[in-house]
Structures are given as structure tokens and as C-alpha cells.
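Heads up, one of the protein chains got dropped from this complex, but the rest are sitting where they should.
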Amino acid sequence: MTAQQVAFWALAVVSVAAGVAVFTVDSMARATLALLVSLVCVGLILLLTGLTYLGVLVILMMVMEMMVMAVFMVMYMMNPGGLMPMKMVHNNGGAMAVAAGVFVLLAGGAFLVPWPVRRGGLPADPTRALGVAVMGPKMLVMMVVGVAILATMVATVVLAVHRGRGDRPGDPEAEP
Amino acid sequence: MTPQEFLLPAAALFAVGLYGALSQQSIVMLMMGLELMINGLVLAVGGFWRLVAPAGADGQVLILVAVTVMALEMAMGFAVTTAIFRAREVDMTDAAGDLRG
Partner (left out) sequence: MPETPPMTPPMTPPMTPPWTPFALFGALAVLAWGAAALDAALAGGRWPGIVTGPLRGAARELVRQRRRTVMPDVPLVRAGVCALPAAAVLAAVVLPLGERPVADLSVGVVWFNAMEVCVWWALWLTGWGVNSLHPLIGGYRFVAQGLAYELPHMFALITAALGAGSLRVSEIAAAQRGLWFAVWMPVAFAVYLVSAVAMAFWGPMDRPVGSDIAGGVRAELSGPDRLVFEAGRYLLLAVAAAAAVPLFLGGGVGPALPPWLWTALKTVAVLAVLVWARHRLPGVRMDRFTRVSWLVLIPVSLLQLLVVGVVVL
């Protein structure tokens, strides 16, 4: 095994173990941190494969995203600190069976399907290749993503804000 | 390295996330399951980019889209949770069963 393979398997095992920990620990802070560890490990694997920009981008975005997630977790869970352990699951056995079945299916497929051999060599600079792609042949994808982000921003504000459109902060009748 | 090496942990991440998405009662925990599933997807695409088609940028663009989807899914999920919590003080999927279409 090469050093790269050792690093890959170490990161992969930590990533999956942290993923399992998300649903087994009691404290919400620990669960969110475990999810962050899992996501960052995948970001580091992307760094290993040579996707420098995307790897660092995944780490940057997930660190911020999981921080926001932790805030909401603590806000909405009835037992965020996990000081009184409780199980909040439904249909545990069924879900376990479905997940195990899907894993067997996917893993079996991974080993049974004859994957194509590699075509073409590594680009000199994958970051540049990505930039050229999204600003050229793949521009439609980025435009759709941009519109989706805008739509999400509008929709989330409409859903989450209790004030109406005409109310301004500071209006006496608008205050709850 | 081979594509199988990437797909095995990716499948494990996807399955763990699927378990969480199916079994958790809290909407926020359910979303963590969804994030794990997309995480597995990102890992698999990274492997395919490296080992099958590194010359094209399709794999990279797909990862970019997947990461964006993660952020959007989380934003919408929290907005919906906030709306439901405002309306009836619950954050559990079971308590919102009457929204079934």
C-alpha cells in the first residue's frame, strides 16, 4: 500500500465512524461536530485526489454550515445537551434493514459492475479546468444554481420571518 | 487505487445517512442524515473524477452542484422547521403527519 492509500483509508474509516456517531451520541453539540468531522474527512480525501480547490471549498463551506446547523439543533431539540439520554427514532428496525439492504446493493454494484478504464490524463491545474468549465460549456449549470440559490433565499425568508412584508422593525404594532 | 475503493466508503456513508433520514423523528436530525447521504455522493464523484474521467470537468461541476444542494437543503429545512415550530411548537416529523398529501 502506498502512503496515499494509507491516508485514504484512514480518512475513509474516520469519516464513516463519525457518520455513525452522529446518530449514536446524545449531545447535539457532539452530533453536529461528528457530522463536521465526517464531512471534513471527505474534503481531505478530495485534497488527496488532487482536487485542491474543491477539497478546501468543502472544508470551508462545511465548517460554516455545520456551525449554523449546531445553532438550530440546540434551538429546536428538546434535550440538546444530552444530559438525559432519550431515543427519538421511529421504525428503527425497518430503517436499519433498508439501510443495510441499500449498502449491500451499492457495495455489490461497486464490485460487480465493470467500471470503464481511465480516459485522458490529469489536467495541469484542475482549479483552472473547473473555472473554464463553469464559465464556458457548463455555464447553464451555474446559472441554474444561481437561480436556485436566489429562490431559496426568498423562500426561506418568507417561511421563517413572522413579520409581513409591510412591517418595518421599529413599528409599534409590528413588534410581537 | 481503484473505483471500488472509493465506492465502498461512499456506499457506507450513504447507507448510514439513509438510516438517519428514515429513522430520526426530529426534522433537524433527519437533515443530518440527508447531509451524510450527499457526503457519500461527493466522495464517489471525487473517486470517479480521479480514476475514470479526470480530463473533463464534469465530475468537478457535479461536486460543486452537490455542495450547493447541501447548503440549500439545509436552509430550506431550517426554514420549514421554523415555520412548523411557530405554528404548532413541534419539531418532529410524526407531529406533522397531517401534512401528508
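Side notes on the structure shown:
Chains: A and B, in written order; residue numbering restarts at 1 for each.
Assume a residue touches a chain if its C-beta (ideal position, glycine included) is under 8 Å from a C-beta of that chain, and two chains touch if they have at least 3 such contacts.
None of these values were measured; they are calculated from a predicted model.
Across A:V16, A:L35, A:L57 or A:V134, the single residue that touches the chain missing here is A:L57. From the set A:L36, A:A95 or A:A110, the residue in touch with the chain omitted from the display is A:L36, counting the whole complex. Within the entire complex, the positions of chain A that touch the omitted partner chain are 27, 29-30, 33, 36, 47, 50, 52-53, 56-57, 59-60, 63-64, 66-68, 70-71, 74, 81, 83, 123-129, 132-133.
Everything that follows uses one rule, which is that only the chains that are shown with their structure count from here on.
With each centre defined as the average position of its C-alpha atoms, the distance from chain A to chain B rounds to 6 Å. Chain B meets chain A in the complex at residues 1-5, 7-20, 22-29, 31-33, 35-36, 39, 42-43, 46-47, 49-58, 60-61, 63-65, 67-68, 70-72, 74-76, 78-83, 85-86, 91-94. Contacts from chain A toward chain B in the complex involve residues 4-5, 8-9, 12-13, 15-16, 19-20, 22-23, 31-32, 35, 38-39, 42, 45-46, 49-51, 54, 57-58, 61-62, 65, 68-69, 72-73, 76-78, 88-92, 94-96, 98-100, 102-103, 106-107, 109-111, 115-123, 126, 129-130, 132-134, 138, 141, 145, 148-149, 152-153, 155-157, 159-160, 162.
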